[in-house]
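Have a look at this one.
All protein chains of the complex are present and in place, except for one that has been dropped.
Chains here go by letter, A and B, matching the order in which they are written, and residues are numbered from 1 within each.
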Amino acid sequence: MILAATGPEIAFWGFAVVAGIAGFFVVGSRNVVHAALYLVGVLGSVGAIYIVLGAEFVGWVQILIYVGAIVVLLLFGIMLTKAPIGGVALDNNQRPVAFIVAATTFGGLTWIIWRTFGGTRIRLSPTRTAQIGNSLFTHFVLPFEAVSVLLLAALVGAIVLARRD
Amino acid sequence: MTEHAYLIPILPLAAFFLIIAFGKRLPLKGPEIGIVAVSISFIMSVGIIAKFVGAHGAEHAREISTRWFPFGSGAHLQIGMKIDGLTAVMFIVVTTVSLLVQIYSIGYMKGEVRYTWFFAALSLFTGSMLTLVIANNLLMMLIGWELVGICSYLLIGHYWEEKANSNAAIKAFITTKTGDVPFLIGIFVLFAGTHTFNINAIYHKVAVGDVSHATLTAAAILLFGGAIGKSGQFPLHVWLPDAMAGPTPVSALIHAATMVTAGVFLVARLFPVFAASPEALNEVALIGAFTMLFAALIAMVQDDIKRVLAYSTVSQLAYMMAALGVGAREAAVFHLFTHAFFKALLFLGAGSVIHAAHSNSMRDMGGLRKLMPTTYATFLIATLALSGIPPFAGFWSKDEILTEAFRAGQHGPTHIVGYIVYVFGAITAFLTAFYMMRAFQMTFMGKYRGEAHPHESPRVMTGPLVILGALSVVAGFVGIPGLKSGFGSWLALGEHEVESANYLLIVVSVLLAGGGLVLGSRVYRTYAEVDPLERLGWFHKVLVNKFYIDEFYMAAIVRPIRDRVSRATLWINQNVLDGAVNGAAAVAKISGDGLYDQLDQKVVDGAINGIGITARATGGVLKYLQSGDVQKYAAYLFAGIVILAVLFTRFA
Partner (left out) sequence: MNLAWPLTLGALLFSIGVYGVLARRNAVLVLMSIELMLNAVNVNLVAFSTWIRETIAIGQIFALFVITIAAAEVGIGLAIVLLIFRNRETINIDEIDLLKW
């Protein structure tokens, strides 16, 4: 299987491994800031995987918004809440339960996925950004506007919630 | 324009929400939104009626509708609009009066409580009425109908801090609701007969004779019950005079455009249903004939200027009902059209006077002619119009009703009904002129008797008066008898016959109206502390007490339910139930004493305590599940999902 791999497949594997390992560190790290940095690793790799899968625009949006904005927001959150950096336990006492549930979820999902899509091949070819734009502003104009209103509401809501008065 | 007529009701309805949301932050605190909305509606209404003017109305009628939701087997409810001459005329009436009332209210309601809310409610009121008017099916009409009812409740009770006002609002609501019950049943009866709520479909079914005569008669009489309630016809007229508790602009809106005309509109809209049943039509005609005279008599002796106008509204609505009853649908709507303008004018004029004199009673007024020249002049126009003096608007419509009634007496299916309507109508015309002149004399002539310092109202209030005054003069010209494409042809359902004028009847009605005016001004030229009408003796007393209808309802309906039933239940409670209970208790005590020691103490208590202890112990354990820790909950949730997913894949 490895021998038959093409360039994009090798790239996919590489990024997938990075994303998986970084993911484990996000939930396993004893330091909040480190966890956030591992999150950058996961999100960046996933963005790269989007690009490998042909979704160039989504990939760059992923990197811009997630890495550029959301992780920065999270870091601000860590900073403002003076979260203990190292030392104090970051996990609660139901780790075994959590692990069993997560493992079962993963097992179940993987089993179903392979049973259903095990033999399905996909052909990788890029989707042009122009195509995304066309689709977004013709077929999905209404959801697009709705999302913009949602963002505005979230903006107002966040300000109202976090404001000191 | 017609395709977008749905905007006409939607704009005021939208204005309602906008005023509530933003009204208080605007420079005028709300009215501007409602006025802009209803102005656009008004302009659109003009555009729509322009299609019907001078044309054969039935050709321009449109119905646009869409499915709303299905129900039952195969039936579905529509949401849609039916634009014909009747709708167009109602649009004009409602938007014009509403627009002017809202402008007027800026001045009248200045500094009053809940100012912004008041304008929001006015917008909702207007929008509801327009919904009722535009509806192409009975259920949508019912929605508008009930919305109108609730708005009138809100507005009549605007000053709810005073118990009397909130009582008046409740009375209005319950009384009209009494009529709404038969109305609702009538809609269902009609549906049972025609299997549709759509008005055009009902027309069609009735026209081809698909529906049995009995069903139509039952439906028409039940539907008329709703019209009686909303339009304040005897015996459900009692709420209308009490509705004066609301602010005066509201009275103008209720009486001229939005509330009471709904009943007349309903009968006019479903006229083919009524026309198919002579019995129902005769009922409409007779109730109308009786109410018009009945209300006019009461109006003669009222001292509260708004009550005079209220009874006058009851009487004039009865005119319309009677006209519908003798088959003169066009004449009835014509009277509705002209009446809206001068009745709104009368109420707004009265409001202006009340605003200045700080009193509702005409005994505290007088001599306002010099002090309030604009109000005086416009009120005079309205008085003449209501009395039916040519060439003012009321003359043309009232005369047409009388002519049609007389013609129904000559050629109609039941001659006697036509003649009864004519005779009652003629007497009422005389009385109307008389009591309007009385009110006019007491308010504007003679010397000022009150304590306040009256002065003319601000421009924003007199402006609407002047516009309505102009309309009260000219509105009648569209329906001059013999006019080929006059008012009647706008809203004719089929072929419209041009009726020639009956000059003898015209002369008679003008003489009656003139006689009433002359007599009124003679009797009340000089103000007398004792009303000259008191010479009528006991009859005067009956009139002042409004034929004791309120007292009758109180004694016959309210008190029996409230007092007798409660006293009866008390008696039953004291003697029957208590006796039984006491007896049972005595028996129980004797046997209980014996049982107590053995059964209760040992077996029952043991069982009860056992259950209690078990429940407590279980609860004590289970409460730890309710830890307040959301992550625990999330863990249960995910575990449950996983288990369910496994079960589904294994067994499904």
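Keep this in mind: contacts are C-beta pairs under 8 Å (C-beta built on N, C-alpha and C of every residue); 3 or more make two chains touch, one makes a residue touch a chain.
None of the values given here were measured: they were computed from a predicted structure.
S.K.: Could I get the residues of chain A that touch the absent chain, sorted low to high?
M.R.: 6, 8-9, 12, 16, 19-20, 23-24, 26-27, 32, 35-36, 39, 42-43, 46, 49-50, 53-55, 57-58, 61-62, 65-66, 69-70, 73-74, 76-78, 80-83, 89-95, 97-99, 101-103, 105-106, 109-110, 113-114, 117-125, 127, 131-132, 135-136, 139-140, 143, 147, 150-151, 153-155, 157-159, 161-162, 164
S.K.: Take the complete complex as the reference. Which residues in chain B touch the chain that isn't displayed?
M.R.: Touch with the absent chain occurs at residues 623-624, 626-631, 634-635, 638.
Following the convention adopted for this analysis, only the chains that are shown with their structure count from here on.
S.K.: Can you give the whole-Å distance between the Cα centres of chain A and chain B?
M.R.: Going by mean C-alpha positions, chain A sits 61 Å from chain B.
S.K.: Mind listing the chain A positions that touch chain B in their complex?
M.R.: Per the stated touch rule, the residues are 92, 94, 97-98, 101, 104-105, 108, 112.
S.K.: Can you check the complex and tell me which residues of chain B touch chain A?
M.R.: 629, 631-632, 635, 638-639, 642, 645-646, 649
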